[in-house]
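With one protein chain removed, the remaining protein chains of the complex are shown where they sit.
For clarity, chains are labelled A, B and C in written order, and residue numbers in each chain start from 1.
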């Protein structure tokens, strides 16, 4: 019986499933913006995890050694209905207490729950785009035209249920050395201005002032102060942001960091360095470099305590085919 | 203008919001099953994080010292539409590639994307109960009758958008020492039987065989072998499970562990020790002890490698008022 | 194999399913507000459709005779993300064009679609509470304490998936005579004030001025002018509303109408006649009388054209266990 259903189901299913495409589709014309093919990536054509390849055992061991006090700082913001959201993004939750009523009428209900132990439970329903709040993007989130990291195309990658490459199920846990760069402090302000482009000189200045260095495998986090607007003035928060410029990203990539992030909603400066090329920084990171990014980090506590070097840990729900996960990384020092 | 809206909104909003109730509601009759009030908890009446109070700086420091090789093992299962689910639980994801079409018709579209850089992006919509897959439950997930941990009642705790106590936003990151107890190996089987009750003697036997011990603040994980059915034979997987008995939970609680988990869907044995009291083990853990539980852990790799002691890290999306989070903890050794 | 799954599924399922409860739960104490039991209803204890019992063949035949010109007027508002919503209510839609990409890579893709005919399709994902927009409520939507129409209790009626009595699947299509009462016109205003209580004298005045009468089985619709704010000033729209008072509802019920509705979000006046008894009008309608109500009707066109008597048709998606349906009835004259 099942076979009949499966036969028709196959009519609708993707015939060429995950992994079937042997290689990125050949070029069928010039790439946008005069680009030359940027693939294969530093980590090979089949690679899906980009700079997370830098998470070597040596880096993990070294990072564990940074735990001196045993303090844990939460870097995630709470996600609720008041979270700043752009049009098209949504998140809604409804509690489900129906079990209390259903259990209460079971033949063996004890008191007002199931069994002599009167057990009850509460769940919830969530619905939304999970590109909200503190998030870890997959490098499959952004494209240049229809080309992903390593040159795969939308036509090759998209399934109805998600993306068959670069989904969050491919993203490993991140346990590595973390560095916080407090650029607001460096500049002597509580909050960098919207559109401020963080430069390599800023990064070098902060490293010197903070007496830390960047190493391969690092998680490099930026404190711009912009995140203080999150949940306090969502309009202004979403109206733009300061962020690392393209030079900084290339500089970090050259140093083989694993992941970078900031206390802003899109990492790079908005408006950007080139108004004709919106969101060029994360686009370059994800699509060309395979460099992972974190958004909406809650960096205030680390900045206040001047904790600039720590064990960075980030585990996330591994939902298949997703382009992001709502997360809350932690800094351990 | 806004004030008018707010005025009416208040008609619908919970007048007694989070934290307003000063103390658990007084008893208005006997508790189910001849129970005496189990509150205040070991950590006080206002406590919301139960045994996660054991995550002390000393425990964190000691745990970091367990990283010797720098290997990271993922303990989470991939969540997709084929995940085993009980009636009433659901999870569905749809990819959203509409931005590719919308961007392509912007006045400044470059190639087939926004701007000269032809940027595009892909997101997804998820909808479901997040009580599926590898999950960390909040201790607010289960009740005895209408009483939660520390005696708070459903009427005090439920909001339309979630629970105002014990939501996942209250649950801190977990960074501590992890211990895996391979009870299947102890018993010389690939998989314990459904309904098998793991005893204190089993735990002590495994600890002796594995030459590890339990310490305060630990994450204690059980490998029963049952998890091998996950995604392979969902029917059988959901038809029952082996698990620690009530004695084990009390024994672990006495040793002040922080969290426990297993490669099964509900931690305790199903059918349980007392058929008249379903799911008594997690009910006792969450409601009476405030002991956190993890479900559907992927413990195979650790068991195969005989890694029994490690740094356990678990960070999760902090969604307000949720009773669980889909997670994928990691073991670092 | 299935039997094993079903066995466990039953653990979670409602043991006492729809229809099992033989009669409303006996009283276990006084009813709220000094109420005496209001059941059985005019239509009997087992009845689920209240005043829709008045939709007799004779009424349907007579209504069909009202179609003289063959014009059809849509009485529904378009539902989108800008629809006025109270806290806790939500509705979100995302288009799904993934099939275009999946089809394009089928082995037999013709051009950029499936088969030689290059078929493609577009769907959408919706998530939300369907208590938004123009809606037909089920009489199961509102309770007095925990008592529904005919005295059934929440404990008897609630399932995880919906309500096992009074769900929208029980509500028949509505084809009957419609009457529009233009109370704004009667009062010589474009829009009645917030909190204005429409009286029986108003109804009788409008009937006389409009030269129509109320008959058994009618759909009686009120034009208050308040609906002009819908989508134009959602704040003010939701801040209150004019509406029929309790006397009008009882007067209509005595005349055995089938359904009533208005161009407002909750039918009755807000603030209501008795501030200590919020939403008393719809509560009385649904819970005590079983009188069906329609909200957010787009009555402007009928009022402008002074069409006061017509064939009223309303069909709705029959989702099991729902308390409302998003609808768009039509007036045919």
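Basically, contacts are C-beta pairs under 8 Å (C-beta built on N, C-alpha and C of every residue); 3 or more make two chains touch, one makes a residue touch a chain.
A quick note: this is a predicted structure, and the numbers were derived from the prediction, not measured.
Student: Out of C:49, C:198, C:214 or C:326, point to the residue that touches the absent chain in the complete complex.
Tutor: Of all options in C:49, C:198, C:214 or C:326, contact with the hidden chain holds for C:326.
Student: At which residues does chain A meet the chain that is not included here?
Tutor: Residues of chain A in touch with the missing chain: 1-2, 4-5, 7-9, 11-13, 86-88, 94-98, 101, 125, 127, 160-161, 234-236, 238-240, 270, 278.
Student: If the missing chain were put back, which residues of chain C would it touch?
Tutor: Residues touching the hidden chain, for chain C, are 31-33, 55-61, 64-65, 67-72, 74, 76-81, 88-89, 93-97, 100, 108, 110-131, 133-134, 140-146, 154, 158-163, 169, 172-173, 175, 274, 276-280, 283, 311, 313-330, 332.
Student: For chain B, which positions touch the chain that isn't shown here?
Tutor: So the residues of chain B touching the missing chain come out as 14-16, 21, 88, 90, 92, 94, 96, 98-99, 101-102, 104-107, 127-129, 154-156, 158-160.
One rule holds for everything that comes next: only the chains that are shown with their structure count from here on.
Student: Taking all residue numbers at the chain A to chain B contact, is the shared part over half or under half, that is, same or different?
Tutor: Both copies, chain A as well as chain B, present the same residues to each other, with over half of the numbers appearing on both sides.
Student: Counting in whole Å, what is the centre-to-centre distance of chain B and chain C, each centre being its mean C-alpha position?
Tutor: 40
Student: Report, in whole Å, the distance between the mean C-alpha point of chain A and the mean C-alpha point of chain B.
Tutor: 22
Student: What residues in chain A touch two or more of the other chains?
Tutor: 88, 94, 96, 127-129, 154, 158-160
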